[in-house]
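Attaching a single structure in structure tokens format; questions to follow.
As you look at this complex, bear in mind that one protein chain is not there, while each of the others sits in place.
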Amino acid sequence: MSQILYDPTGETESTMRTRRWPPDDLTGKTVMLFDIGKARSREFLNYLDDILKAKGLTTARAAKPTNAKTAPKEVIDYMVKEADVVIEALSD
Amino acid sequence: MTFPNGYHLVVKHDCPTCTLIEPEIRKLADNDSIGPSLHIYVQDEPAYLSDLSQSNNDFSLEQSFNLDIEIVPTLIRYEAGKETSRSVGWVREEWRNLLGITSFGENLPELRPGCGSLTVMPGAQGFLESRFGHLPLHSRKIKIGDLDDPIEQAFERGWSDGLPVIPPTGERIMRMLTGTSRDLKDVVGSIPPNLTECTVEKVAINAVMAGCLPEYMPVLLAALEAALEPVFTLHGLLCTTCFSGPIIIVNGPITKEIGMNWGINALGQGNRANSTIGRAMQLIVRNVGGGVPGEIDRATLGNPGKIGFCFAEDETDSTWQPLSEAQGFLPGSNTVTLFPGDGVHGFGDQRSRTPQELTNSLAMALQGCLHPKMTEAVYAMLILSPEHYSIYRDSGWDRSRITEALMKATLKPGKDLIRGAHGVGEGIDPSRVDEMVPKFFEDGLLIVCAGGPAGLFSGILTSWTGARNKDECKPVTKEIIL
Partner (left out) sequence: MTKEFKEAAAIQSKALGFEPGIYWMEHPVQNRTPEELRNMAKDAANGVLEMITMKENKAAKLDY
């Protein structure tokens, strides 16, 4: 006779959402540099910011208070409002 | 389960009343009007009545369970798909009325009580309910073969933390749920990293697997809720490359009620509550949340406590203010404190005799939390053993005074801590070279009492480095709701 066990897992699986295509070029667009809060992230993004500005791009900055959690709503709302593309760094 | 119209008789060989009426049963089987619609179910002996075509073995007790049998023999009549009458034991008049045979059982006594059915043996009801009944559980049922080892199946399905788990059968889960008054459909929270909703039912399933008793459920539920408080930052804790995992410290009368250990070997093996409550939480993180070592869990080394780390504080000395009260709860409250911590760092000092000496000594050990040259980067929990505490107690030092003294003793000159100092690259910002720098944030040192009565050995738990942003990540204390 068979035995019955009950599933201890969450029993969920996500469907993959398609990523939105990036813009054709960045003229007139804002590149958001998003600091995830790990050590050296801000420093790395400072260097990247200098390089992108030197190429004539418009940049903006955002940061979350700790790498250990998802970004607070106000940070996400700010990026949604201001950014055309987001570069987040640096997960190490 | 449905039963055909006719007569259903449940018997067992190991029942004097059943064997007494056996000749009459055989007459019934031969009877032209009753025989064709007679169904006999034998609960035990394979040979008993096996020569009769109407005889069926019910060794699994499925028919007996579905016929709701408590006593054998029981005779039931089904008409139009429903039970219309039943006689329990041997009562000649009832059997005659049920069968419509006025002379039935002439040579038998008027009545004889039956025997307990195998369905009412101790423990049988729960087992049969889970096997044949309708359980109110919502989790997916996984059918495994009779010859399959359910413990190995759990390993193969990735449910285990590396140790064997107790197979989560319906009966065990239902028993576990008796430990809480909460509805099994209640959502406790979303478990990271996958942020999957976790119901009380899922908590119970993983508690079964961990080896918990039902009475541990309130502690486990409170611990899980504390761990899911945003400020505890469970998601970051389980992903970290650091050593840390969730450590559960329990206070209050419940520690005694459920048999927790705060004494000898309090942090070690051997106590069921200590060993399984923490384990259950980590199984929930793994199985419900998807926090699996080597996948999202990137701990470089981890620590043995990540299997499960839970202990009770020693509250037997009334001069010591327990952690629950220090965290703002009323005396006598049942609480859990979740501390995101590493394994225990041992501290031994068998020579210090005064509070000041011991403080200086402990400060040296505390300085090493994470790294001697890192400051305001971690919390620490000092587990003060009874013998070490007695040095403080006997000089009238209470929790506040001990904490204050340790915080002061762990102030260090910045010049010794900055990056590069003493030939060590790690350290604090060089701009702090002229400061006296505290090792911990203002509320960064917690103290509990635990351990055996003999041994000048205390313990230090260093927190996860997520605490460097102290407003975003800190220990959480929650009341246990019974």
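Which chain is which? They are A and B, in the order written, and residues in each are numbered from 1.
Heads up, the rule we're going with is that a residue touches a chain if its C-beta (ideal position, glycine included) is under 8 Å from a C-beta of that chain, and two chains touch if they have at least 3 such contacts.
For clarity, every value in this text was computed on a predicted model and none was experimentally measured.
J.: Sort through B:20, B:144, B:166 or B:296 and give me the one touching the missing partner chain.
T.: B:296
J.: Can you name the residues of chain B that touch the chain not displayed here?
T.: Considering the whole complex, chain B reaches the absent chain at 193-195, 239, 290, 294-296, 298, 425.
J.: If the missing chain were put back, which residues of chain A would it touch?
T.: Residue positions of chain A that touch the missing chain: 14-17, 19, 21-26, 31, 39-40, 43-44, 47-48, 51-52, 55, 85, 87, 90-92.
We adopt the following convention: only the chains that are shown with their structure count from here on.
J.: Give the list of chain B residues in touch with chain A in this complex.
T.: These residues of chain B touch chain A: 60, 130-131, 137, 139-146, 148, 150, 153-154, 159, 167-170, 173, 191, 194, 196-198, 202, 205-206, 209, 230, 233, 235-237, 240, 283, 287-290, 466, 469, 471-473.
J.: Which residues of chain A touch chain B once you look at their complex with the stated criterion?
T.: It comes out as residues 1-12, 37, 65-70.
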